[in-house]
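All protein chains of the complex are present and in place, except for one that has been dropped.
We call the chains A, B and C, going by the order they appear; numbering starts again at 1 in every chain.
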Amino acid sequence: METHRVPSGTCPPAGCGGCGVPPAPRAAAAGSSSHSPALREPALGSQPGFDAELFGTFRNWRVNRAEYAKAWKQRTGGKVVGYFCTYAPEELMYAAGVLPVRILGSHEVQDVTEPHIFGMFCPFCRDCLAQGLKGRFDYLDGIMLAQSCLHIRQAFSSWQKHVPIDYSYYLPMPHHVQSRHATPFLTKELEVFKTSLEVWLGRAIPDRALDEAIEICNRNRQLLWRVYETRQNPHPPLTGEEALEMVLASQMVDKQEHSAALESLLAGLSQRRVTRPTGVRLMILGSEDDDVEFVRMVESCGATFVIDDHCTGTRYFWNNVERNTSPLASIAERYVKRVPCPSKDWPERTRVQHALALAKAYNVQGAIVMQQKFCDPHELDIPALTKALNAAGIKTLFLEFDVTVPIGQFKVRVEAFLEMLREDDLF
Amino acid sequence: MIAAGIDIGAKTVKVVLMSDGQVLARRLVPAGLDTAGATEQAFQEALRAAKLERSQVERLLATGAGRKTCALTDREITEVGAAAKGVNHLLQSCRTVIDVGAEEGRTVRCDERGKVVDFAFNEKCAAGAGTFAEGMARALQVPLEELGPLALTSRQAVQMNAQCAVFAESEVVTLIHAKTPREDIARAVLDSIASRIISMVRKVGFEKDVALIGGMARNPGFVAALKRGLETDVFVPEEPEYVGALGAALAAAEP
Amino acid sequence: MSTRPKYKTAPLKCWPKAKELRLKYYEDYAKAHERGGLRWAGGAWSFSAIPSGLGPDVWSLTSEPYGASIAFDKTFSLRCMEAAEKAGYARDLCAYMRNYWGSVILNEYVFGGPFPKPDFIWQDHICCSHAKWYQVVSDLEGGIPQFCLDVAVGPYQEIAPHKIAYLVSQMHDGIEWLEKTSGRKYRDELLIEAVQNEFRTTSTWAEICAYNKQVPAPLEEKTMYSLYVLGTLNKHDRAVADFYEELRDEVKQRVAAGIAAIPNERCRLMSDTQPPWGFLNIFRYMEEFGAVSIGSLYTFGLIGIWEDKPDGSWGPRTTPMQRGVEIKSRDQALRLYAEWTLSKPEWQHFYSPHLKTEMMIRIAKEWHVNGILLHYNRGCEGLSLGIAENRLGLMEAGYPVMAFEGNMGDEREFDEARVKTRFDAFMETLGFKKDGRPGV
Partner (left out) sequence: MGATLVVQETKTLSTNKEFWRWKEYRWHDETLDWKGAGVVSAGVDIGSVSSQAVILLDGKLFAFSNQRTGFDSPESANQAIQWAMDGTGLTLRNIHYTVGTGYGRVNVPFADKAITEIACHARGGNFMYGPTVRTILDMGGQDCKAIRCDEKGKVEAFLMNDKCAAGTGRGMEVFADLLSVPIEEVGDLSLSVEQEPPPVSSTCVVFAKSEAAALLRAGWPKNKVLAAYCAAMAHRVVTLLERIEVRKDFAITGGIGKNSGVVKRLEKELGLEALKSPYDSQIAGALGAALFAYTLEVKRRSS
């Protein structure tokens, strides 16, 4: 499939079929090499291959998300809404002067969700709910869910009932995103959501505010996408771990601040060389994945993640809002046409072509296909996805994630996979 | 009136003989592969210890997983009911009984009369039962009875990542290779069993006082982990494995 | 311990007819091509009245009941499951779906002969697996045209014109697609008749279930399963609508004559989600305690369409025909059809478990339930959705609840002995003893 150059200043057009693939890297931006303000490294300590100076900001934002949100409220007097799935229309919340933050788990074994969620549902939704039950998001003024899979829905509805919260909203995001009727339907649903926000906040959301919000979100996506673009280089100037920290942070902090950090990152990035060799170029794809420890483990075995298809990665920011008739209709169209989650990718399986295009553009040698245990939507796609990748000559390693991953057992599989991919001089 | 409670479990058979609320004798015999034989043996030994004739025992009641196979009586009470009655006799203020045996964990909520209000079993998974501790003790190369005391000497909490009992064993091996101190691994093992048990306890919702019975109650490391996790004190009777049989004997004596 | 009432019992007269209708259904589908007709596949919840506009010789195979039929044959079911696993499909996916795929992969129809490949797929999507189910079937069969309607527009209590419009406009697209795919001219009069049949079927089923409020219950759930299944096969079919009216009349007579489902009814239970089909004998085990399962939101609300009656009770929804509405056009039929179906009780919990809890409490009250059995069904994500919250809600409302894990279609995940042990403890707690077995 053809991978065309994208008009500057916008992300690749919506949808799939490889149209979403960035062009070949453009020449390094000359001049300024200003760096992002280097913040104090969090307790985690720095890992080899992780550049605290360039990426410490993002890690700090992720690690200290609660402190950040509390400080933001102090500073702006605004409200913070936690959302559960990346189908949440952040534009509306920005327009309302609300800070949307994504609710993610903590990767600790926990024993508080058994009474609320049946064990056959994914560990991720249970981990998310555990955060609420443990009061780790006590700074939220509201929660909202854009309808996606059944699993995360339970984290939302249990949170609604058992965690005191001022405002909660369930947005019936259409599933049939391939239907021409999905955008008009969502446009109307966004109006209802907008009204509900207005009632809650006691003030109107003017179209002007929506336009600004669209700009804020688009700019951030565009910058993220430009950083990702550099990973096409034979020697990417950032590791998969760093990229993950960067995207995760963008789901937790004010996008304007995040965009500023990205600007300075981009300025320095062209000069930057990762200290360790790139090794095997890997792609990681599958369900929700914010397991930094896992990514670090894989990259410590002589590999670098150069691209992903995750809702904590490209699926989150790949598509821009393209302005058409009204702001709400434009936003609706963006969420309908974005790179889909498997739960909405039917009757056509558009994700497969998209993943193949990414693999090609980023010159991927192998792919780690991961999945949250019990994640049905992905389990329903993985055989087709794996088949297509293998047919395209890309070997795959499948791993099933739990809240905590048994690093020991996974390391053997990962190393064996890398040995298999490397033209190792053992014979 | 003399009453007998017979608890036929997966690993052992327990018999308690009582007279008007007083325990006359108790016996425990490994079930082995001949449960009927073990039951008969335990019963006779108990009779001998209490200097009683079989004919003097007016009421018999069986409980435990094997209660339906009991040749001595066809009157029965479930493990759940027996546990509640037994603990109520020992600690009237008890509202939540946690029973962790070799292959199963149970939580029973009861009222001040020892009547069952609600109960939960841990779903079939060895990772929340005594057998798990056995396997891990072996991987750690310490006798089972030393696992608990060893865990108590641990100074740092390590997280067990593997969820399946048998895979946890290879994780223990991984931890060993990673030079993790044995006592910390021992604690990690018991913490992970406790965490599964606590999940189940929370499902029923627990009310104080909380009592722990069954084989795992003998494991101080496990008891400590349970207290830590539930953030409450946990009452452990002196003979935790006899509580079921005791409850059965009490039930048998009831008019 | 209360005294044990003894009731007279009698077998259902129209039982054989139900069996006959069911077998005919599966045979019609298999033989469709011999008769020059069309075969389509889709879910038991799909808008099955719509394809009937293509002609009277269009037969369907609904996926969930077919998956359940396989589950009854444990040996074949296991072969199906393993065939699906071998093909790389995860073991924790919907058990019906894996049975169905296995049957396709092995190319064996559980009623004999090779698996009859559908000509097209007509599905709807509310649980994550619905549309994907057939995406995979299409993969396995080397491509089958598929049309799927998105019905996840939010709970019925928030119904709004734009929600119905979204569904109806998809239906219109669907009809165009059906014409294109089948090369046939679509006949609105057939659609209108089918839609009216479906109104009758789904309302009458609710009426039948409502009779179970009576003590003693005229029906027990194990029997109800074999009757309600017709509504999951072809609810839009005149024969099914007529049969349900016949059945309703018989149940009415049973109530009048005081005929009970079980002679020793002492304890009335309510279940939830699909039962483990391979182990329906657990219902017989309950009867040893004088316990009758009067039904569940699943048996009542999967096919039955309900409404609040003036006296505040839950009863069969008044059909458009009963309201004197005359259906004249395709669009009008589709609108009524969409609005009617969106009120399906078993769809509401997809948006919030708390809506389901309310309905369950209502059943428990109006059907005089003593205890509730919640089947934490590993085989069905959709109906187990929020079940843990339902448990909390029911207990808060003061109902004793027994939860047990199992699987409706994968016998490897159901431990009969364990569940019976647990049931013993539950009955002991409620104070019911087995007939003739001394307890405490």
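The rule is short, and it goes like this: contacts are C-beta pairs under 8 Å (C-beta built on N, C-alpha and C of every residue); 3 or more make two chains touch, one makes a residue touch a chain.
Treat the numbers as computed from the prediction; the structure is a model and nothing was measured.
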item: Selected from C:K24, C:K86, C:K180 or C:R284 as touching the chain missing from the view; value: C:K86
item: Candidate in contact with the missing chain, chosen from A:E212, A:E322 or A:E415; value: A:E415
item: Hidden-chain contact residue, picked from the options A:E189, A:E242 or A:E400; value: A:E400
item: Residue ranges of chain A at the interface with the undisplayed chain; value: 395, 400, 408-409, 412-413, 415-416, 419-420, 425-427
item: Sites on chain B contacted by the missing partner chain, in the whole complex; value: 10, 33-35, 103, 124-126, 131-132, 135, 140-141, 143, 164-167, 169-170, 173-174, 176-177, 182
item: Touching residues (missing chain, whole complex) on chain C; value: 82, 85-86, 88, 91, 412
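As a convention for this text, only the chains that are shown with their structure count from here on.
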item: Chain A and chain B: spacing of chain centres that average the CA atoms, whole Å; value: 46
item: Euclidean distance of C-alpha centroids - chain A vs chain C, Å; value: 38
item: Chain C: positions in contact with at least two other chains; value: 388
item: For chain B, residues that touch 2 or more chains besides their own; value: 123, 203
item: In the complex, chain B residues that touch chain C; value: 61, 65, 74-81, 116-121, 123-124, 203, 251, 254
item: Residue ranges of chain A touching chain B (in the complex, touch as defined); value: 108-115, 119, 402, 404-409
item: Chain C-touching residues of chain A, taken from the complex the two chains share; value: 114-118, 120-121, 147, 149-150, 153-154, 157-158, 160-161, 170, 172, 174-176, 179-182, 184-185, 188-189, 342-343, 346-347, 349, 373-374, 376-377, 379-384, 386
